[in-house]
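Quick notes on the structure that follows.
As you look at this complex, bear in mind that one protein chain is not there, while each of the others sits in place.
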Amino acid sequence: MIALAILELDLLRIVDTAIGEDLGMGDVTTDSLIDPDWQAEGSILAKEPGVLAGLPVAQAVFRRVDPSIRFEPKIADGERIRPGDIIGLVTGSANTILKAERCALNFMQRLSGVATLTRLMVDAVGEIPVRVTETRKTTPGLRALEKYAVRIGGGHNHRHNLADGVLIKDNHLEAMAAAGFGLPEAVRRARQRASHMVQIEIEITSLDQIEDALEAGPDWILLDNMSPDLMREAVSRVAGRAKVEASGGITLDKVRAVAESGVDLISSGALTHSYKALDISLELSYRPSK
Amino acid sequence: MIALAILELDLLRIVDTAIGEDLGMGDVTTDSLIDPDWQAEGSILAKEPGVLAGLPVAQAVFRRVDPSIRFEPKIADGERIRPGDIIGLVTGSANTILKAERCALNFMQRLSGVATLTRLMVDAVGEIPVRVTETRKTTPGLRALEKYAVRIGGGHNHRHNLADGVLIKDNHLEAMAAAGFGLPEAVRRARQRASHMVQIEIEITSLDQIEDALEAGPDWILLDNMSPDLMREAVSRVAGRAKVEASGGITLDKVRAVAESGVDLISSGALTHSYKALDISLELSYRPSK
Amino acid sequence: MIALAILELDLLRIVDTAIGEDLGMGDVTTDSLIDPDWQAEGSILAKEPGVLAGLPVAQAVFRRVDPSIRFEPKIADGERIRPGDIIGLVTGSANTILKAERCALNFMQRLSGVATLTRLMVDAVGEIPVRVTETRKTTPGLRALEKYAVRIGGGHNHRHNLADGVLIKDNHLEAMAAAGFGLPEAVRRARQRASHMVQIEIEITSLDQIEDALEAGPDWILLDNMSPDLMREAVSRVAGRAKVEASGGITLDKVRAVAESGVDLISSGALTHSYKALDISLELSYRPSK
Amino acid sequence: MIALAILELDLLRIVDTAIGEDLGMGDVTTDSLIDPDWQAEGSILAKEPGVLAGLPVAQAVFRRVDPSIRFEPKIADGERIRPGDIIGLVTGSANTILKAERCALNFMQRLSGVATLTRLMVDAVGEIPVRVTETRKTTPGLRALEKYAVRIGGGHNHRHNLADGVLIKDNHLEAMAAAGFGLPEAVRRARQRASHMVQIEIEITSLDQIEDALEAGPDWILLDNMSPDLMREAVSRVAGRAKVEASGGITLDKVRAVAESGVDLISSGALTHSYKALDISLELSYRPSK
Amino acid sequence: MIALAILELDLLRIVDTAIGEDLGMGDVTTDSLIDPDWQAEGSILAKEPGVLAGLPVAQAVFRRVDPSIRFEPKIADGERIRPGDIIGLVTGSANTILKAERCALNFMQRLSGVATLTRLMVDAVGEIPVRVTETRKTTPGLRALEKYAVRIGGGHNHRHNLADGVLIKDNHLEAMAAAGFGLPEAVRRARQRASHMVQIEIEITSLDQIEDALEAGPDWILLDNMSPDLMREAVSRVAGRAKVEASGGITLDKVRAVAESGVDLISSGALTHSYKALDISLELSYRPSK
Partner (left out) sequence: MIALAILELDLLRIVDTAIGEDLGMGDVTTDSLIDPDWQAEGSILAKEPGVLAGLPVAQAVFRRVDPSIRFEPKIADGERIRPGDIIGLVTGSANTILKAERCALNFMQRLSGVATLTRLMVDAVGEIPVRVTETRKTTPGLRALEKYAVRIGGGHNHRHNLADGVLIKDNHLEAMAAAGFGLPEAVRRARQRASHMVQIEIEITSLDQIEDALEAGPDWILLDNMSPDLMREAVSRVAGRAKVEASGGITLDKVRAVAESGVDLISSGALTHSYKALDISLELSYRPSK
């Protein structure tokens, strides 16, 4: 089982914000028309094929809008869905189900979108032993949820944030040169400052940076925006002296070629910044009130 | 000038959450390597063509990370950008510019993505006098920002939330039938409950619902998921007795045909749930410290 | 049933703030004297005649102070109360009932004050088909609750806030003149900017502004601070070309005359800024501990 | 000078909540019509006689809506105002002044209402050396501000909350009897539990409770809902063995008689639960933009 | 029973902050290895002798991390513990118990440290009728909890904060001199401004200040940093005209001598700023899953 891995408190803050945005000072339509006592059953339906993700978030939405709503998933996060599949059943007050609907669906549609795209990339990579991860280009406010969706889709996670991994990039290199010190000193300083549990990675953009970078003793080398051919050459030159990550412009149609270059990890911003929300809907049927 | 129209407080909460997600307990790489006193200038560069949106949000990110960073836009929100354009200049401490970079770009890339797609739809509609709006399928937590991006892209906004507009949908209709009352009573109840400044809209999915709906006296009729031909027929039957909105599966390639059907407003969920983030980057150049 | 129409989250923030203000670092008297295990029953008693409002807020206070307190209303919000009426029974720990008492009563006394004054105005208006609403002069922090109390008292609500209705006032008119544009252009701009679901209202202070205002095509005309006679004349001149609202200095003794002028809606700031809290108290009787 | 005595943080939370309530997702009227660059000057005008209170709160409202608004009070909190008096001048962007207006006035009108009623009571008491204070019947969320308004009006403050004063009331007495202990033990327990800096008060409702109460050794005796005659008798029986507070149904027309009974302090719930907001308005005049 | 005397809301904020700090974006070790369904029983064990404090806080930690964890204390707050004692049993999901463990123990260890040191001081004072209290030198963010631990250890509490007691210190005296007024005027002003339920204390640092101080009529005199001999002399000179507090550098080895000087109250900053956390641990034993 893949844990959501977000503090309940943080999940509720995200969910409450979304509910607040959508409900504002109340659902005037529903409150005008639908008696709080009327009971209903809703089916959450897949309208497109993909990989499901977001059940615990939808669950939280229903619970926050009305703790007496019962949400019973029929399909688990990570499973494939096809148009017409019943993802889950929602029973309770018609009034509050209608209020929670859009918000619950918004989360599921987006997270399933991320999981679906991740699964496509992971499947494209196939048997090649390489990790597929997201980058830091996540939706502001939803990073933890999108990282969960990546795991659900079969991917792995990169570092959470700037505190738990050292990644020395182009801009850092330039600054260091200005200050008169190079990569070996940079890696030395970073190891000194960072926790002993953190690894160190250096980003390079051309093959001729490889030897300098390796000399500094990083745990990882990141190849930025290289062609698969260049990556293969880079992997061959690194020759096991560090692990190798590929990043920059990784899309579904390129990911297999990148994987074949022999890198250890592929990170793709597209997983979280350019996925398509999966179409999922809710259909209510009313039941005689109790 | 198009106002951002979000409370400073709410903007800061969004921005601070994003910064918190990305910085966590500090940027260990930058703090290890880059002295807070080193000055730098960064150019924010367009890498793809589109419509720019998000400057005041990026502005807020820089201000929250370090109030002494100066951000000087060279292009205004709403203008078209081409690859290589300098969107703006950022000057200040290299250390804090690097910390703010990803977060500022994440907002600009996404909001520009929304504005770009909106502009494409609005341009496709061309001279036809019809509004293009988003729906409630916005990114949880970012609704106000995405609505701003829609306006920036030349679109209009639909209601903010469930409190400031009455929209009687399928599920409401079914519930009302169960309770033994129909559309006329529903509209009467909604008018009674809602503020006198709010308008009333009824969603229909087939032509034979039109007369019933109109009899109830709504301000708007929403045509859900109809073909352009059906819409044209619907508009003709409504014959000015209410305004008409088209919704459901509106994509860029369909929007012109929908507009030609004579509807007054087109709402598209895709504007906010399936846009592609625009590629925008930051390039630093260091300056001798003062 | 009239819904409270406030997010649970927002209600709890209001209630928690009130509890925090009153309890601070603990009720030193009660904690010194009353064992948490001692059980009690409290009767909430009406001491003045009026209309009851605030039960769900009092309910929330008791639940937040101690979820095991049972609060059983005997009279519903909106019903008339007379001195001596038992509004509800509270049973549970004497210690925590005493801590919640003042806070729960403070809400009920005020909201019942608003509902009572509203009911008096609505009754004064009697059979005349005109809405009575509050204005934006609500108690800071309690707007949603006071709007609920207005509905409970038989009134209607005006717009929630500045985002969900266009009201062009004196000060706007003066600014527009300075900018060289008048009411028609103002209404055009507002319609362009606002959601299509929002209506537009123009405030006028003298009869000679009527024709100009109507020419701009608003949905509503607001007559500010006019005598009933002037209002009757205004209504006659508007002649159905827009709906008409009366506002400014509306008090209980004037409201009937205003209603008779033929306006469609009367808004009164007094409903929320100058009501008198209704006297309501709690009387405890102790029960042998379980 | 009388300090506001509220944490900046708490003041901002109150002010921000009020602004959020009123502005919601933006002032659609003002943003449609008034360019942010247009400059204006507003006069805050008294429309009714009374005592001014609330300047620092209004100040905070303007600052939070737009830090570049300049608010220059012409009259100080605590001074008397007459209709037509210019309370202060507000200069800056017409757009943001209009957004802040209602919210700033709401605070000033209410706090001036409290200060005015307090001043009336204090003046009625005149030369008699007795304190006039509010009770805990304050507006939920605004206690600190209303206590400030009471001080501004010449009154004093009772305890802030249940933590910083011991007040043994009717309901406590009954509970103590059930537990088999009386006032002397109650006072002993309270002194033991409470900080040594806190005083102890006992509420009594009839004269025959006086000796029992005094025997317990309280610092204060509270006479609840007694007639001035009974109070005079009570004061005479207490004979200086404790200080004496009068409470319960204290209104402006009764306060002098109560004061003459010889009590040391008079607390009145009406000061904060049944004041009338003072009429104060803002009149804008536009200035050519800079 | 000694009440925790903190608002549930404030307790949860403290506890949630602590959980957030420790869990961050999830316990990657436990989530990798321990299935959420595996059940376990944990024993909370004393490893050092002392006085237990903090059960309700630990309780809250477990509840917030996982409401289904059952925590059953075997020893009550305030009881003495010896190495090996089972303080309580924790049963539930092994996964979530492991996540809550460190955080729950951190609170118990620290609060027990405060209670233990307080108990040692109170026992040292023995039969002498003098209060032992903490000062305002509490851990930022944990004041209410540490004050509870002091009470649990047999001590009393000083004022909560600067609002609920008047303490005129050295620095105030100097300022008053500059302004041309002395202690009598200072006490007069403080009595005038403060609630009538608050007492007034004057800090002195040498014997020759006593008469001046007493003349001003305070309720308490605070002897700052005096030797026990000087204190005895001070007490004798005060001669009952005010209560006397001793403060400044009070440690366990000095407290008896200070108590013998005849003061009424001893306040010690060391109780909360220099206690040693008590060693307490959790030992898990796994149980076959249900």
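Every chain is named by a letter (A, B, C, D and E) in the order it is written, and numbering of its residues begins at 1.
Simple rule for what comes next: contacts are C-beta pairs under 8 Å (C-beta built on N, C-alpha and C of every residue); 3 or more make two chains touch, one makes a residue touch a chain.
From a predicted model like this one, the values you see are computed outputs, not experimental measurements.
Enquirer: So which of E:109, E:157 or E:209 would be touching the chain we can't see?
Expert: E:109
Enquirer: Write the list of subunit B residues that the hidden chain touches.
Expert: Touching the missing chain: residues 16, 19-20, 23-26, 28, 31, 35-36, 64.
Enquirer: Please output the residues of subunit E touching the missing chain, sorted low to high.
Expert: So the residues of subunit E touching the unseen chain are 14-15, 17-18, 21-35, 38, 40, 94, 98-99, 101-103, 106-107, 109-110, 136-144, 160-169, 171-172, 174-176, 178-179, 186, 189-190, 192-194, 198, 273-274, 276-277, 282-286, 288.
Enquirer: List the residues of subunit D that touch the chain left out of this view.
Expert: 1, 3, 5-10, 144, 147, 160
Just so we're on the same page, only the chains that are shown with their structure count from here on.
Enquirer: Counting only C-alpha atoms to place each centre, which chain is farthest from subunit E?
Expert: Result for max centroid distance from subunit E is chain B.
Enquirer: So which chain is the furthest away from subunit D, centre to centre on CA atoms?
Expert: Here the answer is chain A, farthest from subunit D.
Enquirer: Measuring centre to centre with CA averages, how many angstrom lie between subunit A and subunit E?
Expert: 44
Enquirer: Approximately how many whole Å separate the CA-defined centres of subunit A and subunit D?
Expert: Roughly 52 Å separates the two chain centres.
Enquirer: Roughly how many whole angstrom separate the Cα centroids of subunit D and subunit E?
Expert: 33
Enquirer: Send over the residues of subunit A in touch with two or more other chains.
Expert: 23-26, 28, 31, 35, 144, 160
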